[in-house]
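With one protein chain removed, the remaining protein chains of the complex are shown where they sit.
The first chain written gets the first letter, and so on, giving A and B; residue counts start at 1 in each chain.
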Amino acid sequence: MAAGPMRIRAKIDGETVNVRALMSHPMETGLRKDSSGNTIPAHYITEVTASVNGKTVLTAEWSGAISTNPYFEFDVKAKAGDKITLKWVDNKGESKEETIEVK
Amino acid sequence: MQRREVLKAGVGLGVFGTLIASGLVQPRLAHAARQMENAFQAKSLEEALKAVGASGAAASNDIVLTAPDIAENGAVVPIELESKLPNTEMIALFVEKNPNALSAVFHFTPEALPRVKTRVKMGQSSDVVAVVKAGGKYYMTKKEVKVTLGGCGG
Partner (left out) sequence: MFKKQVLAVSLIAAVWNITSFGAFAANDEDARLKAIEAYRKQIADGNPSDLLAMEGEELWRTPYGPKNQSLERCDLGLGPGVVKGAAAKLPRYFPDTGKVEDLESRLMTCMEQLQGVERQKVIDSPWRKGEKLRMDKIVAYIVTESNGEKIEVDMSHPKMKEMYELGKRMFFYRTGPFDFSCATCHGKDGQRIRLQELPNITKQEGAAAGWGSWPAYRVSNSQFWTMQMRLNDCFRQQRTAEPIYGSDATIALSVYMAANGNGGVMLTPGIKR
(Lines give C-alpha, C1' and ligand atoms only; values in the text may rest on other atoms or scores of the structure.)
Protein backbone atom coordinates (compact mmCIF):
# COMPACT_ATOMS: atom_id res chain seq x y z
CA MET A 1 0.00 0.00 0.00
CA ALA A 2 1.45 3.31 -1.04
CA ALA A 3 0.97 6.62 0.68
CA GLY A 4 -1.81 8.59 -0.94
CA PRO A 5 -3.90 11.69 -0.49
CA MET A 6 -4.77 13.65 2.61
CA ARG A 7 -8.19 15.06 3.41
CA ILE A 8 -8.60 18.02 5.77
CA ARG A 9 -11.82 19.54 7.04
CA ALA A 10 -11.94 22.69 9.14
CA LYS A 11 -14.89 24.02 11.09
CA ILE A 12 -15.07 27.33 12.94
CA ASP A 13 -16.06 26.88 16.57
CA GLY A 14 -16.04 30.34 18.19
CA GLU A 15 -12.45 31.55 18.65
CA THR A 16 -10.95 28.34 17.41
CA VAL A 17 -11.10 26.11 14.37
CA ASN A 18 -11.61 22.38 14.70
CA VAL A 19 -9.43 20.52 12.19
CA ARG A 20 -9.96 16.89 11.22
CA ALA A 21 -7.58 15.15 8.92
CA LEU A 22 -7.36 11.76 7.29
CA MET A 23 -4.05 10.71 5.80
CA SER A 24 -3.63 7.83 3.42
CA HIS A 25 -0.61 5.91 4.75
CA PRO A 26 0.16 2.21 5.45
CA MET A 27 1.73 2.90 8.88
CA GLU A 28 3.74 -0.32 8.86
CA THR A 29 5.39 -0.94 12.22
CA GLY A 30 8.25 -3.03 10.85
CA LEU A 31 7.16 -5.83 13.21
CA ARG A 32 4.67 -7.56 10.94
CA LYS A 33 5.44 -10.49 8.66
CA ASP A 34 3.95 -11.15 5.24
CA SER A 35 2.41 -14.51 4.23
CA SER A 36 5.87 -15.90 3.32
CA GLY A 37 7.25 -15.00 6.73
CA ASN A 38 9.32 -12.03 5.61
CA THR A 39 9.28 -8.95 7.79
CA ILE A 40 7.37 -6.09 6.20
CA PRO A 41 9.70 -3.06 6.39
CA ALA A 42 8.73 -0.21 8.67
CA HIS A 43 6.95 2.58 6.84
CA TYR A 44 5.18 5.14 8.96
CA ILE A 45 4.67 8.83 9.45
CA THR A 46 7.17 10.18 11.97
CA GLU A 47 6.14 13.79 12.11
CA VAL A 48 3.06 15.90 11.43
CA THR A 49 3.19 19.68 11.45
CA ALA A 50 0.18 21.96 11.55
CA SER A 51 0.52 25.62 10.69
CA VAL A 52 -1.77 28.60 10.39
CA ASN A 53 -0.81 31.13 7.71
CA GLY A 54 2.66 29.60 7.59
CA LYS A 55 3.31 29.68 11.34
CA THR A 56 3.72 26.30 13.08
CA VAL A 57 1.18 25.88 15.87
CA LEU A 58 1.29 22.16 16.61
CA THR A 59 3.66 19.30 15.89
CA ALA A 60 3.13 15.62 16.42
CA GLU A 61 5.75 12.89 16.58
CA TRP A 62 4.36 9.47 15.77
CA SER A 63 5.46 5.87 15.94
CA GLY A 64 4.20 3.00 13.80
CA ALA A 65 1.55 2.41 16.49
CA ILE A 66 -0.70 5.05 14.98
CA SER A 67 -3.41 3.21 13.00
CA THR A 68 -3.23 2.72 9.23
CA ASN A 69 -4.71 5.66 7.31
CA PRO A 70 -4.30 7.95 10.32
CA TYR A 71 -7.05 10.16 11.68
CA PHE A 72 -5.91 13.31 13.47
CA GLU A 73 -8.14 15.92 15.04
CA PHE A 74 -7.07 19.11 16.82
CA ASP A 75 -8.09 22.72 17.46
CA VAL A 76 -6.17 25.86 16.54
CA LYS A 77 -6.74 29.55 17.09
CA ALA A 78 -7.79 30.76 13.66
CA LYS A 79 -10.59 32.54 11.81
CA ALA A 80 -12.31 32.61 8.44
CA GLY A 81 -9.89 33.27 5.62
CA ASP A 82 -6.89 31.78 7.45
CA LYS A 83 -4.93 29.08 5.71
CA ILE A 84 -4.32 25.87 7.62
CA THR A 85 -1.53 23.61 6.38
CA LEU A 86 -0.83 20.07 7.41
CA LYS A 87 2.38 18.33 6.46
CA TRP A 88 3.60 14.87 7.23
CA VAL A 89 7.01 13.28 6.83
CA ASP A 90 7.59 9.54 7.08
CA ASN A 91 10.56 7.37 7.97
CA LYS A 92 11.44 6.90 4.31
CA GLY A 93 11.66 10.64 3.85
CA GLU A 94 8.44 10.87 1.84
CA SER A 95 6.20 13.78 2.66
CA LYS A 96 2.82 15.24 1.85
CA GLU A 97 1.41 18.69 2.37
CA GLU A 98 -2.12 20.02 2.06
CA THR A 99 -3.55 23.48 2.71
CA ILE A 100 -7.14 24.56 3.16
CA GLU A 101 -8.75 27.90 3.71
CA VAL A 102 -11.03 28.30 6.72
CA LYS A 103 -14.54 29.17 5.57
CA MET B 1 23.39 8.04 0.93
CA GLN B 2 21.61 6.15 3.65
CA ARG B 3 24.69 6.16 5.87
CA ARG B 4 25.10 9.87 5.28
CA GLU B 5 21.54 10.53 6.40
CA VAL B 6 22.04 8.44 9.46
CA LEU B 7 25.14 10.38 10.41
CA LYS B 8 23.42 13.65 9.70
CA ALA B 9 20.45 12.59 11.81
CA GLY B 10 22.89 11.50 14.50
CA VAL B 11 24.24 14.99 14.94
CA GLY B 12 21.00 16.32 16.26
CA LEU B 13 20.10 13.32 18.31
CA GLY B 14 22.36 13.53 21.33
CA VAL B 15 22.81 10.19 23.01
CA PHE B 16 20.97 8.23 20.36
CA GLY B 17 23.08 9.77 17.63
CA THR B 18 26.20 8.78 19.47
CA LEU B 19 24.88 5.25 19.78
CA ILE B 20 24.37 5.06 16.03
CA ALA B 21 27.76 6.56 15.31
CA SER B 22 29.40 4.06 17.65
CA GLY B 23 27.51 1.20 16.01
CA LEU B 24 25.62 0.20 19.15
CA VAL B 25 22.30 0.80 17.47
CA GLN B 26 21.46 -0.54 14.02
CA PRO B 27 21.38 2.28 11.47
CA ARG B 28 18.07 0.93 10.14
CA LEU B 29 16.48 2.03 13.39
CA ALA B 30 17.30 5.63 12.63
CA HIS B 31 14.48 7.80 11.32
CA ALA B 32 14.13 11.41 10.41
CA ALA B 33 15.04 13.42 13.46
CA ARG B 34 12.19 13.05 15.87
CA GLN B 35 12.82 15.11 18.92
CA MET B 36 11.83 12.17 21.13
CA GLU B 37 13.69 9.54 19.11
CA ASN B 38 15.26 7.74 22.06
CA ALA B 39 11.91 7.58 23.85
CA PHE B 40 10.33 6.00 20.75
CA GLN B 41 13.07 3.34 20.74
CA ALA B 42 12.45 2.44 24.39
CA LYS B 43 10.61 -0.85 24.93
CA SER B 44 8.93 -0.73 28.32
CA LEU B 45 6.66 1.96 29.68
CA GLU B 46 9.16 2.68 32.44
CA GLU B 47 12.04 3.19 30.00
CA ALA B 48 9.89 5.30 27.71
CA LEU B 49 8.66 7.52 30.55
CA LYS B 50 12.25 7.99 31.64
CA ALA B 51 13.37 8.87 28.12
CA VAL B 52 10.61 11.44 27.83
CA GLY B 53 11.76 12.88 31.16
CA ALA B 54 8.49 12.01 32.87
CA SER B 55 9.60 9.43 35.45
CA GLY B 56 7.68 10.03 38.64
CA ALA B 57 5.02 12.17 36.94
CA ALA B 58 2.25 13.11 39.36
CA ALA B 59 -1.20 11.57 38.84
CA SER B 60 -3.61 14.27 37.73
CA ASN B 61 -7.36 14.58 37.26
CA ASP B 62 -6.82 17.49 34.92
CA ILE B 63 -5.91 15.20 32.07
CA VAL B 64 -8.84 13.77 30.17
CA LEU B 65 -8.00 10.49 28.49
CA THR B 66 -10.95 9.15 26.53
CA ALA B 67 -10.64 5.62 25.17
CA PRO B 68 -13.10 2.76 24.77
CA ASP B 69 -13.52 0.21 27.59
CA ILE B 70 -13.45 -2.50 24.95
CA ALA B 71 -11.94 -2.19 21.51
CA GLU B 72 -13.45 -4.62 19.05
CA ASN B 73 -10.29 -4.45 16.99
CA GLY B 74 -6.89 -3.44 18.33
CA ALA B 75 -5.91 -2.13 14.88
CA VAL B 76 -8.01 0.97 15.53
CA VAL B 77 -8.40 2.21 19.10
CA PRO B 78 -9.80 5.74 19.22
CA ILE B 79 -8.06 7.98 21.76
CA GLU B 80 -8.82 11.54 22.82
CA LEU B 81 -6.32 13.45 24.93
CA GLU B 82 -7.05 16.74 26.59
CA SER B 83 -5.13 18.70 29.19
CA LYS B 84 -6.86 21.18 31.47
CA LEU B 85 -3.53 22.10 33.05
CA PRO B 86 -2.38 25.66 32.35
CA ASN B 87 0.62 26.12 30.04
CA THR B 88 0.46 22.65 28.54
CA GLU B 89 3.44 22.23 26.23
CA MET B 90 3.24 18.56 25.44
CA ILE B 91 1.02 15.48 25.64
CA ALA B 92 2.53 12.03 25.17
CA LEU B 93 0.61 8.81 24.62
CA PHE B 94 1.84 5.40 25.72
CA VAL B 95 0.41 1.89 25.37
CA GLU B 96 2.02 -0.12 28.14
CA LYS B 97 1.98 -3.56 26.51
CA ASN B 98 2.92 -2.56 22.96
CA PRO B 99 6.42 -3.59 21.82
CA ASN B 100 7.46 0.07 22.07
CA ALA B 101 5.36 1.81 24.69
CA LEU B 102 5.52 5.35 23.29
CA SER B 103 2.98 5.85 20.49
CA ALA B 104 2.83 9.61 19.93
CA VAL B 105 3.97 12.96 21.29
CA PHE B 106 2.12 16.22 20.61
CA HIS B 107 3.81 19.59 21.08
CA PHE B 108 1.54 22.60 21.50
CA THR B 109 2.16 26.29 21.02
CA PRO B 110 -0.28 28.74 22.64
CA GLU B 111 -1.97 28.92 19.21
CA ALA B 112 -3.27 25.36 19.54
CA LEU B 113 -5.61 23.96 22.19
CA PRO B 114 -4.14 21.09 24.21
CA ARG B 115 -6.58 18.55 22.83
CA VAL B 116 -6.07 15.91 20.13
CA LYS B 117 -7.87 12.88 18.82
CA THR B 118 -6.25 10.01 16.99
CA ARG B 119 -6.24 6.23 16.77
CA VAL B 120 -3.64 3.74 17.88
CA LYS B 121 -2.89 0.07 17.42
CA MET B 122 -2.92 -2.16 20.47
CA GLY B 123 -1.51 -5.68 20.36
CA GLN B 124 -3.43 -6.77 23.45
CA SER B 125 -5.45 -5.46 26.42
CA SER B 126 -3.34 -2.88 28.21
CA ASP B 127 -3.20 0.33 30.14
CA VAL B 128 -3.10 3.43 27.98
CA VAL B 129 -1.12 6.24 29.62
CA ALA B 130 -1.21 9.97 28.91
CA VAL B 131 1.59 12.22 30.13
CA VAL B 132 1.30 15.99 30.12
CA LYS B 133 4.14 18.48 30.43
CA ALA B 134 2.77 21.75 31.72
CA GLY B 135 4.73 24.64 33.19
CA GLY B 136 7.83 22.46 33.05
CA LYS B 137 6.30 19.72 35.25
CA TYR B 138 5.01 16.26 34.33
CA TYR B 139 1.59 14.80 35.09
CA MET B 140 -0.07 11.57 34.08
CA THR B 141 -3.27 9.54 33.94
CA LYS B 142 -4.16 6.09 32.64
CA LYS B 143 -7.03 3.92 31.51
CA GLU B 144 -7.36 0.23 30.79
CA VAL B 145 -8.55 -0.78 27.33
CA LYS B 146 -9.59 -4.37 26.69
CA VAL B 147 -8.88 -5.59 23.18
CA THR B 148 -10.93 -8.46 21.77
CA LEU B 149 -8.77 -8.85 18.67
CA GLY B 150 -5.11 -7.81 18.60
CA GLY B 151 -4.15 -5.06 16.19
CA CYS B 152 -0.66 -6.06 15.23
CA GLY B 153 -1.32 -9.13 13.11
CA GLY B 154 -2.93 -7.25 10.26
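Just so it is clear, contacts are C-beta pairs under 8 Å (C-beta built on N, C-alpha and C of every residue); 3 or more make two chains touch, one makes a residue touch a chain.
Predicted model, so just to flag it, every value in this text is computed and none were measured.
Enquirer: Out of A:22, A:40 or A:100, point to the residue that touches the absent chain in the complete complex.
Expert: A:22
Enquirer: List every residue of chain B that touches the chain not included in the displayed model.
Expert: 68-73, 75-76, 78, 119, 148-149, 154
Enquirer: Touching residues of chain A against the unshown chain: what are they?
Expert: Counting over the whole complex, chain A touches the hidden chain at residues 1, 4-7, 20, 22, 24, 26, 67-69, 71, 73.
The criterion applied here is as follows: only the chains that are shown with their structure count from here on.
Enquirer: Go ahead and note the Å separation of the Cα centroids belonging to chain A and chain B.
Expert: 16
Enquirer: With touch defined as at the start, can you tell me which chain A residues reach chain B in the complex?
Expert: Listed in rising order, the residues are 16, 27, 29, 31-32, 46-47, 50, 52, 55-68, 70-77, 89-91, 93.
Enquirer: What part of chain B is in contact with chain A in the complex they form?
Expert: The touching residues are 5, 31-32, 34-36, 40, 75-77, 95, 98-100, 102-113, 115-121, 151-154.
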